[in-house]
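Yeah, one chain of the complex is gone here, protein chain that is, but the others are all in their spots.
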Amino acid sequence: MENRWEMLESSNEDREKLWKKNRTFAGDVWFRFRHKPTAIAGFVIIVLLLLFALAGPYFTKYSYSAQNLELVNIPPRMKVYEAPDGTGYMYITQSLKVVWVNKDGTLGGQLKKVREESESSMTIFDCNGTEVALYYGVKPYMMADPETRVLYPTRHVFNKSYTLGTDSLGRDILTRLMYGTRVSLMVAFVAVLVNLVIGIIFGGISGYAGGTVDTIMMRIVDIISTIPLTLYVILIMVVLGTGLKSIIVALGTVYWVDMARVVRGQVLSLREQEFVLAAKTIGSSTKSILVQHLIPNAMGSILVTVTMLIPSAIFMEAFLGFLGIGLQPPLASLGTMCNDATENLRSCPYQLFIPALVICLIMFAFNFVGDGLRDALDPKLKK
Amino acid sequence: MEPILQIENLKTSFMTSNGEVQAVRGVSFSIGKGEILGIVGESGSGKSVTSMSILRLLADTAVIKEGTITFEGKNLIDVSKKEMRGIRGEKISMIFQDPMSSLNPLIPVGNQVAEMILEHHPDRKKEDVKKEVLELFSRVRIPEPEKRYKCFPHEFSGGMRQRVMIAMALANKPDLLIADEPTTALDVTIQDQILHQLRELEKEYGTSIIFITHDLGVVAELCDRVIVMYGGLVMEEASIDDIFEKPGHPYTMGLLVSIPDIKQDKSVRLMPIPGSPPDMTNPPEGCPFAPRCPYARKICARELPEFIELGEGHRTRCFLQYPDAPADEHNPFRR
Partner (left out) sequence: MSDQNILEVRDLTKHFKAGGKQVVHAVDGVSFTLARGKTLGLVGESGCGKSSCARTIIRMYDVTAGQVILDGTDITNMKQKELKPLRKKMQMIFQDPYASLNARMTVRDIIAEPLIAHGIVKKKEAANELVYPMLEWVGLTKEHANRYAHEFSGGQRQRVGIARALILQPELVICDEPISALDVSIQAQVINLLKDFQEEKGLSYLFIAHDLSMVRYVSDEVGVMYLGHLVEICESNEIYDNPLHPYTKGLLGSIPIANPKLARQKEKSGIEGDIPSPIHPPQGCRFHTRCPFAKPECGEVKPQMKDAGGGHMVACHLY
């Protein structure tokens, strides 16, 4: 047995051992971030949306602009009438056309109209050789087979050809949604990127220079932020013409104001920190102080601002699209899709509901992520 | 001496993203009536957490896992929140290191102190209370109390604010005052004034004081008895004279020799304690001081020593004080 009173050999390594796990700052932030369920949920939603928008179009057989005027305003879930011969279903469209629906839920074409009996408010269609009548005198519309037996809408089937239905021009909503999400996300990312660059440079200079330079630059920011945003964006669109480019330009040149303020505030407080003063006494150049010390330490709040700016840019784009001054048809964005849907909001609410839901999802997701990031970056919560 | 507060085997942990931080790992002590007890330790030793546990002022992430805190026959860990509020400020009050953040910047200081009294004695007349506050102010040597009554905290210097805090803490003549590093943020001349005052107030009111500090000099000036904490544990407990004259733990010895005396010979090197304090997410298995202890034995790294009585009221947690410890040249206690 070893002598328990033998001297304990402690090396300097033992005494100076670091117990904390070797984690970079980013690793530390990620560790705290992933322990917040809402933030992770937001993050997952963003990833799924990105996949949906970027990879989705490769898996759909429709294009965002191809119209199929035979199949207009078909909802994702249809109330159908069984065909007299029992081989399929029929669906009555808003424009009083009858669409053939196969047993598996895929759509056939419109049934051929045989004749119109306007005095009795009836249209006769040809359904696989038998004649069926659509009586549109009363609502709900009624259908009858050749023996004048009334057909009732027997069941609901899901639309297998157009999972999310078609719009008023017979375009696939799912495909348009993919492109719309893509456009919205792109507008947001590019606009925020532009913001980021302008904001960091403007705010960085303003904060680091301080004094009169700072005062003048901040007054410029104040002036810009007093201009009503919508008005300004509309003006830019008028000058540059409508389109994706001008939306990005419009948003990019406006939103940097917030970013510049955040960066300036950060730089202003950081440059009085001892480690920045230390860098100055060491003789580090202004550039390396900015690049090595100020920007990395301000990155946390910048990142939070970015994640908060993205949904606001997306919303702005959707809002402009909704007003009709955004993208031009046939291009789709979430906002223009909402706008298109308002025409037949009563009969086809799903056309508004679906893109609106996606907008909500994006906003939620980014807000959750931003929230999670802020908590993860907050050194006060770190113990 | 009849103890007014007794702590048995207190264990407090913080649940953090890095795991459980065992800030206090089984602390027991008591304080008698009219006694000034010093708790000495470095940052992370668990001294502040112990005091916060007494008043249950801990952050949400903290959990008191075990132990009892007996005050007036009640276990403070179990009393209701409402009852606890009745005790805070009335029977036990606290002074913090940073007086600015403990005062409401929007309310005149006089009103804040008066509020403290009215909170616990709502039936008292406002004029009486004001008179009492003014008397308290002059008692803690705030010049021109009448004028200062209406001042806001930002108009006060650090030392003045700490005096207001003391006045507030003493407003209801508590049985126990917990002072958590009240002079650390202050200058020496102001610290001297405050210490002097605390001593006078203790004599006058008979209030027991738990004084938490990292400065042995302050302890020597003020306290009757000292507890030395390290790594969430009490390492040594002794009367003030014993601590300085015959320290019973290598850590205490290390603390005493690592600060230069005002008369220290300059050519003599200081004797620092090597290394850094332990991390409480991974507390060492044995004695927490073993990795830094110049006398540590193999057993010290494996087992935690129990307390050994060295004399009346003097106990220490060190294997080298055990009766079977060898009296070789590496044992400072058996030479």
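List of remarks:
Order of writing sets the chain letters: A and B. Residues in each chain are counted from 1.
Here is the rule we use: a contact is a pair of C-beta atoms (placed from the backbone, for glycine too) under 8 Å apart; a residue touches a chain by one contact, two chains touch by 3 or more.
The model shown is predicted, which means the values in this text are computed figures rather than measured ones.
Though it is not drawn, the left-out chain touches A, B in the full complex.
Touch with the chain that is not drawn comes from one residue among B:214, B:302 or B:330, which is B:214.
Of the candidate positions A:87, A:154, A:225 or A:285, contact with the hidden chain is made by A:285.
One of B:191, B:208 or B:321 touches the chain omitted from the figure, and that residue is B:191.
In the complete complex, the residue from B:87, B:160 or B:287 that touches the missing chain is B:160. Seen from chain A, the chain kept out of the figure touches residues 12-13, 16, 18, 20, 22-25, 28, 273-275, 277-285, 288, 292-293, 296-297.
Summarising the interface, chain B meets the missing chain with residues 42-43, 143, 157-160, 187-193, 195-196, 214-218, 220-221, 240-241, 244, 254-256, 258-262, 264, 266, 269-274, 276-277.
Following the convention adopted for this analysis, only the chains that are shown with their structure count from here on.
Taking each chain's centre as the average of its CA atoms, chain A and chain B sit 55 Å apart.
Those residues of chain A that touch chain B in the shared complex are 2-8, 10, 12, 14-21, 31-32, 35, 382-383. Looking at the complex, you find that chain B touches chain A at residues 14, 16-18, 21, 61, 274-276, 278-279, 281-282, 290-293, 296-302, 325-326, 330.
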